[in-house]
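A protein chain is absent from this complex, but the other protein chains hold their places.
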Amino acid sequence: MLDVKLNPSQRKTAEMAKNIANVKGRSLWADARRRFVQNKAAMVSVFVLGLVILFSFFGGYATEYDNETIDWNVLGSVAKVGQPSIESGHYFGFDDSARDLYSRVVQGSRISLAVGVVGAFIAVLVGTLYGAVAGFVGGRVDSIMMRLVDIFMSIPYMFVLILLLVVFGRSITMIFVGIGLTAWLDMSRIVRGQTLSLKNKEFIEAAMVTGVSTPKIILRHIVPNLLGVVVVYATLLVPQMILTESFISFLGLGVQEPLTSWGALISEGVKTMYYGAYWQLGFPLGFFIVAIFCFFFIGDGLRDALDPKDR
Amino acid sequence: MLNFIIRRVAIAVPTLLILLVASFWLMQTAPGGPFTSERPLPQQVLDNINAKYGLDDPLPVQLWNYLVGIVTEFDFGPSYKYKDRTVNDIIAQGFPVTLKYGTISFLVAIVTGCTLGVAAAIRQNTALDYFAVGVTIGAQVLPNFVMAPILIMIFTVWLGILPGGGWHGGEWPYLIMPVIALSTSFMASIARLTRSAMLEVLRSNFIRTARAKGLPDRTIILRHAIKPAMLPVISYLGPAFVGMVTGSFIIDSIFGTGGVGYFYVNSALNRDYAVMMGLTILLGSMTIMFNMVVDILYAWIDPKIRL
Partner (left out) sequence: MNISIKAALMVSAFALASPALAAGTHPTTGEALADDQSFTYRVLDEHSSVDPQIVEDVSGSEIVRDLFEGLYSQDNQGVLVPGVALSHTTNEDKTVYTFTLRDNATWSDGKPVTAGDFVYAWRRLADPATASQYQWYMEVMAIANAGPVMAGDMPTSELGVKAIDDHTLEVTLSTSLPYFHLTTTHSSTFPTPAWAIEEHGADWTKPANIVSNGAYVLTEHVPNERSVRSRNEAYWNNDATILDTVTALVINDENVALQRYFAGELDRTEIPTGQYPDLSVSNPDETTVFPRLCSYYYMFNMRPDGPAAMQDLNVRKALSYAVNRDIITENVLQGGQTAAYTFTPGATANFSVPDVDYAGMSQDERNAAAVEMMAAAGYDASNPLDLTLIYNTSEGHKKIAIAVSQMWKQTLGVNVTLENQEWKTFLQTRSNGDYQVARGGWCGDYNEASTFLDLVQSGSGYNDSKYNSPAVDELLASAKTMDDPQANYTAIEEAIAADMPLIPIYHYAGNYMIATSLKNWPVDNVEQNWYSRNLYKVAE
């Protein structure tokens, strides 16, 4: 529709501008990659996180024990005879039900990493777009979209989860649905705030005046300028998501015994830490902390790399 | 601005109403009711109870009566579980508790978080930065349900200097551990958001201009940099507030402080409908109000943002 009003020469200019933008865009990403690779903390984190992921998939091959078989000789005296031991092959000792903690951590890592990554991904995707649209379009649309977020934030989340369980039954996918339902809300508020401010910047105003379409402005100009905050906040969401999973499972919607997760292992470990079984908290918490550190440093690295002002 | 507030308050009413109807529907659809128990009640007893609380009316009638009660008498109904207390009693008792340790935690989180974040940003890649990042990550990765028992172990059991729980009208020894346990993760989030926003602002053109003009660093940071850097932090306050109310469940459960956080989770598990509705309305109004304040703050930080 807009095309009709443009004369041929203008269309050419627009195309040229588009080409230039494309070329520049590619170099922006290449630039970012270069900067990211130079960031030592981020690269070490990528490496460590890679190890944790490998561990979660292949760690099981390093042990003869599975995550559900109870050692009846240990059951009932885990705090005394269930310590970690290389000789016995129970590298991380036993959990409180006398199952091999190593294989439980391996399996729990898989679930928790998936939950953290999927949760953050949903938050970034949905939250960013939702917030950017609301902030940029503004007016009544913004008002309705943000009041919806207010409602979703205050609605009793537990009932939503309970109903999900009743309607769809229990499955691993339901954890991701449960996580996804809340993950994006906070992000959308933050993104909208940034967008409100960006909207008044000269380059956005310029784009608007030259007739660039709204979706294009949002995707090409607003979103790239938001990535810094988005990435940092996404890394803050990862630990939250991983812990939310254990709450969802508590309601019966998420992972069920004998499967486990970092959140479940940590909350079990907290209960036994008073009685000397420190390893039951230590190992899962250690993995959790290491992974969160990695996510944080990778996040900071990405932020620095993607900062459009930092050409 | 007054115009803006009036508009927002006006729109808050339908928003709350939608929230209310949706929550009411969710609750009633969830399996089980307030009087479902391990030993099912005889039908006659159940009928009497339902009649007393009006739970035998059709749902729309129940909802209507509930709304009328709120509007005409500010009566949020009875608790089905704690039978000699009303929802008004529970909120009047628990909300000031949550409000007190919540507000203190909130302030502690904002002040320490912003300070750490700004300090880390202006001394990027120095020991101070690494220290601040280390502290904040450390605070973030220790979930509060892990931190709270550890605090009790250290301060109550080993050192014996703080009471292990209770509220006692909010005297300060009873406040310390709840505030630490509740504020740290928010402090960390705020610090990290502040640091990243500050770094971005410090690289922007107007700061460069100010630097070029020869303004002293302190003036640049205090006068020009902090305000725009606060934008994402301010956006975060709304969600952070909701997170604190729901996070206070852990605090109430572990420290026995008696705030509404405990009721927020347990009234859902007990299907104590009226308590859940009352708390949802409370949380909803607070969220709406908080986000309104945040929007007003936007305009203060960046005058170009129109309300």
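For reference, chains read A and B in written order, and residue numbers begin at 1 within each chain.
FYI, a contact is a pair of C-beta atoms (placed from the backbone, for glycine too) under 8 Å apart; a residue touches a chain by one contact, two chains touch by 3 or more.
As the structure is a computational prediction, the values presented were derived from the model and not from experiment.
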item: Interface partners of the hidden chain - shown chains only, full complex considered; value: A, B
item: Residue touching the undisplayed chain, where the options are A:Gln38, A:Thr69 or A:Ser85; value: A:Thr69
item: Touch criterion as defined above, residue of B:Leu67, B:Val108, B:Met153 or B:Ile176 at the omitted chain; value: B:Met153
item: Positions on subunit B where the hidden chain makes contact; value: 30-33, 35-42, 44-45, 48-49, 51-53, 78, 81-86, 89-90, 93-94, 148-149, 152-153, 156-157, 160, 163-167, 252-259, 262-263, 269-271
item: Positions on subunit A contacted by the hidden chain, ascending; value: 68-70, 72, 75-77, 79, 96-97, 99, 162, 165-166, 170, 249-252, 256-258, 268, 270-271, 274-275
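Just so we're on the same page, only the chains that are shown with their structure count from here on.
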item: Rounded Å distance, subunit A centre to subunit B centre (Cα mean); value: 22
item: Interface residues, subunit B side, partner subunit A - complex; value: 11, 15, 18-19, 22-23, 26-27, 29-31, 133, 137, 140-141, 143, 145-146, 149, 153, 188-189, 192-193, 196-197, 199-200, 203-204, 228, 231-232, 234-236, 238-239, 242-243, 246, 265, 268-269, 276, 280, 283-284, 287-288, 291, 294, 298, 301-302, 304-305
item: For the subunit A and subunit B complex, residues of the former touching the latter; value: 143, 146-147, 150-151, 153-160, 162-163, 166, 185-186, 189-190, 192-194, 196-197, 200, 228-229, 232-233, 235-236, 239, 243, 266-267, 270, 273-274, 281, 285, 288-289, 292-293, 296, 300, 303-304, 307, 309-310
